[in-house]
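Have a look at the structure below, then the notes.
Missing here: one protein chain of the complex. Every other protein chain is in place.
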Amino acid sequence: MTEHSTERPHDTAAAPMGAPRLGRQGLVHVALLTLTLLAPLVAHLLGEAYYVNLATRIVLVAMAGVGLNLALGHGGMISFGHAAYFGVGGYVAGISAYHAFDGSLLMGLPGSDDMLVIWAVALLACGLLALAIGAVSLRTSGVYFIMITLAFAQMVYYFANSWPSYGGQDGLPIYLRNGLPLIDSQDPLSFFLVCFALLLAAMAITARLMGSRFGAALTMARLNETRLATAGISPYPIRLTAFVISAMITGLAGALYADLNGFVSPAMLSWHFSGELMVIVILGGVGRLFGPLAGAIVYVLMETLLGGLTEYWLFFLGLVLLGVVLFARQGVIGWLAGGTPHG
Amino acid sequence: MSATLLIEQLINGLQLGTMLFLMASGLTLVFGVMGLINLAHGSFYMVGAYVTALTTASTGSFLLGLAAGSLAAAAAGAVVELLVIRRLYHRSHLDQVLATFALILIFSEGTRWLFGSSPLWLSPPEWLAGSVALPGGARYPVYRLMIIAVGVLIAAGLYLLISRTRLGMRIRAGESDREMIGALGIDIRRLYTLVFALGAALAGLAGSLVGALQSVQVGMGEPVLILAFVVIVIGGIGSIKGALLGAILVGVVDTLGRIFLPALFGLFMSPSEAAGVGTALAAMLIYILMAVILAFKPQGLFAAHD
């Protein structure tokens, strides 16, 4: 998995957030954050809940991307199955709310409509699932890894489809958005702010992680596996750990996403979503801290604007994506801020 | 659990296996020779099915439709190779995944745009519509048997092509050493286009044949594509022999699992519970099979190279 010759910027990952140097890249980052925060505030003041929710959607898709970016961008692990964690996170929220709603038990445990509990369970469930999938998949590399992560995600998808208890292919509604202590999660703006704060936390953790010893080892695992092993560090446990953390972040985003929509279905687990998530990370700029956010903004806005114009907007997305891969590989952030590789 | 049912399901599994082989052989050939991972392989399956359905509807000849479907898929493959794929051979797997994912979007949405979302219907011709008696007395559709026969013929044809012809020699040379075939003075670009189109034609043929069993619709190639991935991961990427064995293994295990797992759980569970658990587990069975095989053989059963 050390095949990428693409140079990647390491300054974003190596420097902790809020480093005093604020070059062009820093300005782009500040602008992205400000935009993401201000747009829903303005929408809220104008009474446009739809746009607040749209911003929340962007933030959650970005967060799922931050998770994938840790594996794919920083770790060089081309996971084509991150929808599995997104969907499992979503199902944790849905199933927990379902049992809380009708008071029934799941394997002797009650459901909960407290988001804090749901998040903890989602993190745990996705972590364990990724541990199992990663343990098998990371024994391979290259195309095998891509296909195997895809296949395992598909396994989860078919399982959700054919398991009748929670709606099967029809999905599972969450009648009342799960709650939070002290915060009114029903209020679109409050929910947005919660999601935004969690996105920032996920990005801060990624930055801190990539600047640490663990991050140095992960970077070396991506760039040159032989060097890492020769230095005395086994690549496998480093990769597996990153893979698990990556899945947990994506899973948390999934739990919130189900609550945003009030609905969870196998569509969240579909391989289309895995593909879209990769597209978002690549559109934004692989391995860049702010790449997933930039990618999510571009993707969701394209979906909303193009999707409003034509039913076949994915056709045009395909063309754009093909163009980006063949001719402009540095992503949105690279295009806006210029590439400054090497740390 | 009668022997008749078992035989019937075994043949069903074999039929799914031969279809998967048609898909997987193209994928694995393209990977073995060009080192390319192609997600858009399912699109050629869809193209084959659509063209066959349309041609059959307008000419009334299923055989003509079948030929048109395979040829159209081959042509689509050649065009895609010339326009996009050949720019990807020296790129990372990530770029290949993204570009071919983009191709899926273009093919699927383009098809939806042209033909709408509602499925087209394609039925087997009347001379294949009957059924024959199996040992044990059950009747089995002739058409499905014909699919198996076609699959066997194609497998034999591929074997002869690769082991006995000049093209096959070049393909083998390309698999073992990409630099060497350049040195041998073989026009690599033509060879690559040809191999890619051949793979697309096989996928198109599979789509055409299956189109007459199921409905012809956008996205029909995707579940098959993912099964084909499982097949070549199990068989060893790049190996035709592995693709054949993997395809039959996956086809049979998947088919039998769907029938017998719910019955198995029915022995110690209530029927409705057993149906639920059994169906869900059956859906996961081939992936579990893949995981188990990988745990022992990370490069698949017949590893060629990575």
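Per-chain numbering from 1; labels A and B assigned in written order.
The criterion applied here is as follows: a residue touches a chain if its C-beta (ideal position, glycine included) is under 8 Å from a C-beta of that chain, and two chains touch if they have at least 3 such contacts.
Definition applied: contacts and distances are computed from a predicted model.
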Per UniProt, the name of the complex member that is left out, chosen from "histidine kinase", "Branched-chain amino acid transport system ATP-binding protein", "ABC transporter domain-containing protein" or "MrpF/PhaF family protein": "Branched-chain amino acid transport system ATP-binding protein"
Chains in view that touch the one left out, judged over the entire complex: A
Among A:Tyr51, A:Tyr166, A:Phe214 or A:Trp335, residue touching the chain not depicted: A:Phe214
Residue among A:Ala43, A:Ala64, A:Val194 or A:Ile238 that touches the chain left out of view: A:Ile238
In subunit A, positions touching the absent partner: 7-8, 10, 14-16, 208-209, 211-217, 219-220, 223-224, 226-235, 238, 241, 341-343
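Everything below uses one rule, namely that only the chains that are shown with their structure count from here on.
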Subunit A-subunit B separation of Cα centroids, rounded to whole Å: 31
Touch list for subunit B against partner subunit A, complex: 31, 37, 84, 87, 92-95, 97-99, 101-106, 108-110, 112-113, 222, 226, 229-230, 232-233, 237, 275-276, 279-280, 282-284, 287-288, 290-291, 294-295, 298-300, 306
Footprint of subunit B on subunit A - complex, ascending: 3-6, 72, 78, 80, 136, 139-144, 146-148, 150-152, 154-155, 158-159, 161-165, 271, 275, 278-279, 282, 286, 312-315, 317-319, 321-322, 325-326, 329
